[in-house]
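Okay, structure first, notes after.
Subset of chains shown; positions unchanged.
We call the chains A, B and C, going by the order they appear; numbering starts again at 1 in every chain.
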Amino acid sequence: MKVTVTVRPRAGILDPQGEAVRRSLEGLGYAASDVRAGKVFDLDLDVGDAREAVRVAGRIAEQVLSNPLIEEFDVAAQEPVRL
Amino acid sequence: MSVAVLAFPGSCDDRDALRAVALMGAEPVRVWHADSDLGGAGAVIVPGGFSYGDYLRPGALAALSPAMAAVRELAAAGGPVLGICNGFQVLTEAGLLPGVLRPNAHLQFRFQDVALRVQRESAWLPGVVAGDTLEIPVKHHDGCYFAAPAQLEELDAAGQVLLRYVHNPNGSVENIACVTNAAGNVAGLMPHPEHAVDPLLGSVDGRILLQGLLDQAVAVEAAI
Amino acid sequence: MSTIESTPLHRSLGLTDAEFERIRELLEREPNDFELAVFSLLWSEHCAYKHSRRLLAAFPTTGERVLQGPGENAGVIDVGDGLAVALKVESHNHPSAVEPFQGAATGVGGILRDIFAMGARPIAILDSLRFGELDAERQRHLFARVVEGVGHYGNCVGVANIGGEVEFEAAYEHNCLVNAMCVGVLPADRLQSAGAAGPGNLLVLYGSKTGRDGIGGASVLASQGFEEGSEAKRPSVQIGDPFTGKKLIECTLELLDQGLIVSLQDLGAAGLASSTSEMAASGGVGLDVDLSAVPVREEGMEPFEIMISESQERMAAIVEPSSWDAVAAVCRRWEVDATVIGEVTETGRLRCFHGGEAVGDIPVETLTEAAPRYEVARERPARLVESAAVAEDPATPPEAALRALLAAPGTASRRWVTRQYDQLVGSGTVVRPGGDAAVVRLTPSDRAIAVSLDGNGRRTWLDPRRGGMSAVCEAARNVACTGARPAAVTNCLNFGNPEHADIGYELAEAIGGMADACRALGLPVVSGNVSLYNEHDGRPIPPTPVVGVVGVLDDAALAVRAGFRDEGDVVLLAGAGASALDGSDYQKVILGETAGRIPEPDLGAERDLHAFLAAAAGRRLLRSAHDVGGGGLAVAVAEAAMAGNIGVRVGKVADLFGEGDGRVVISARRADVAALRKLAGPVPLQRLGAVGGGEIAVGPARIALAAAVDLYEGALPRIMEGGA
């Protein structure tokens, strides 16, 4: 089951990478008023269904992929979740 | 002979490169990334460090700077260009050298002296022959050289691989440590020749590459 | 008085009732909330050294080399040739426990700023680290991420990391210690001061924008009616941005080169609140600050948030109005934001405005000079015993003990750490880390400095006074092993809660011991930092003073290394300091305990030993020198062999594994031994054996060189990565 976890810096947390990219976009003539940089993880989990995959991915995101003090995450199934 | 050393925000080894150039008897010229000419220098070093903090991809943001346009021009005219570590990353990102440098396979920054096996005779390596070893330190987080198989074949066939690691410190494909462009006048390597020029600090094998840079600049100048 | 859930505001901010009363007295009125926040931070342990200031007075702080003693961002000594060296060590313990990578990274960033605030170019970083035992996954994680964070910042900012130390003890499990030291070099005549001067001059803030970082406890002040989730906007973790840090260094040094700056101060703990009050206080002037001029990262920041934010990578400077355009131009070139946020006044008051409205008005000396200073209660902890008590374990053959020690996390090679650090940038590293002290040439001068950072929590736990002495002796001895003359001390005092009498005792005794040693060795203390309240569930860390020593070497080419050199060289033990197994690595690894009492260092003998080493190095009589430290003589000899990649044969020795001060393993050419003996004067020289062969043989303990290297170098990689 394929799931995507996206991890982003929390609002208010300094994002030096985003800021460096923003400045250089400015230098190249692009008008970007804000850039935030995060991480994306595509997980292929050996679980029964997409719903379970999302649940497990959430736990993984919390425990391993992000630091809740500075980051927030969201989880999306790559196949539609049947509720 | 004067040698331009580029400086980007976040360059760290630019001062070391300037010092090494002076030690080799050439005149170092510091070129700021926002400058659009190389101050008349006949050769360029793109130095190590963390230009733009290595944010995004190492070398990616520096490759877009005005000074790099001037480097491109010099390279097109046959002038020698040497990229060291971050400078190697900049030159690959700028398309002046083949391949790309990715995070070390072990994902750690690695500082150590490495032994390098010379692959062939080259203007970059005056006085050494294939099979010789050089000792030069590496220090990087993203030094894992990568090129697609087809491209690797081309590089090998054209003799563009100058140095390979004896013990691979970073996972580089085929132990590649140093490559040139097809014309041979642009070279990049992860090890730091500018840190291997002073016997008090360790090996002096870095002088060989710097001498190669100077020799080529003199030859190009004489040809004009 | 405003209250939150019936707790008086001042208490929520960490001020005692008496302190609050005192503030009212000093102001002759009620402080408003903004002012109370500023007081609560400036009067905190962290800024005011409430419990340690009086004790610190014991340190000698003057000497002929001292250009700047304690009281500025860093201490500065004259090293000759028109050069001066700035040094300071600081803790970042708590942030590293919460977020090890960013905590360690910002720790390095912070100490760098203290150094270039003195006008010095940072040339070396050292890090002193302590964690719990590595058999727990959590501790391996902390260790790995802290090392990565230290490396990340230092490597990116382009300052060589040349030393430090790591200890593992269960007692640090919940309170890891991350102390970072930085050394910088500057022209001796360009010493920079933080003292603001010249009424009418401008206060300029440059560097990163200000966010809601590190508002911490003061967030009780936030106005009510904030939208949901506003807490999330007050990050308790700071993000290190070495890229901006690097630009700040280069930009600052260029501003100083151009003579554009009157005074300079970094923004650290308590942000603008502490830097503005320190600048005003040390210059004896006032400052008017317009908080609405401060560039902020987020909308809607309240004045107190801007005032106390601890956002990283910011500097404050006083500049003359006529220099402002030039200052702005330099900052623009380095892509560093710079803003005029205030001006120097004659009022002696720190006055803050926001949108034209006055939000606070405090006489500067009430924040600094008038801050409370307490006498700590002291009571000798019951655990301390009178005499040394420990004997070798008859059941463990010496050879097995040597093997176990070489592979023990506390004794084994630190290369797993140091290979993650750039040791060479700056082209000055003549002696790299791994031996005793590293040596850095002050290129282009031939002169060099040797630097070491040391402490020993286990030994200090057994005897705080002797442990304090020993920390100074060890750091200085490490420096002396390179042939350098120890010149100055910086220190970081990591202790538990000083309001407990046993901790008060430890603190006072350790400081007393350090001060005695500094005096005896002629070493002024020029800077330092105190980290108290390191405890968990009422259990404190062992008293852990960490000592940084800088020494001077007139010619970098004279530097001596730890490793043996050539077949046939004679191995000698210089010094005859007392040793014991109490508190030793042997006791911990083989006997599984820490008990007894460590020997008292002989300070006079220590001083003679250092002088001898410098003299011998100056005459090129030393082939190698290596301090006898953790693991005792057996491990010291083995380390010298491994560092030189050559075997050694040492005959019978009385004490293989005991630890103590005042001993160094040296080697010399056979022909030079007589000259060395003559030079040694009062320093005992005992012939141990000779260099050569492929085996390390120390008395009954023998091990093949290659096997020793495998145990010693492989230990940490195996623990951390399950491989080499």
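Simple rule for what comes next: a residue touches a chain if its C-beta (ideal position, glycine included) is under 8 Å from a C-beta of that chain, and two chains touch if they have at least 3 such contacts.
Predicted model, so just to flag it, every value in this text is computed and none were measured.
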Chain copy counts across the complete structure file, not just the copies drawn: A x2, B x1, C x1
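Keep this in mind: only the chains that are shown with their structure count from here on.
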Of A-C and A-B, pair with higher C-beta contact tally: A-C
Centre-of-Cα separation between chain C and chain A, whole angstrom: 37
Touching two or more other chains - residue numbers and ranges from chain A: 16, 20
Residues of chain B whose C-beta touches two or more other chains: 52-53, 55
Residue ranges of chain A touching chain B (in the complex, touch as defined): 16-17, 20-21, 24, 27-28, 37
Contacting residues of chain C [partner chain A, same complex]: 98-99, 102, 208, 211-213, 232-239, 241, 243-244, 297-298, 311-312, 335
Residue numbers on chain C that touch chain B, as the complex places them: 148, 151-152, 155-158, 241-244, 246-247, 333-335, 418-430, 441, 443, 556-557, 721
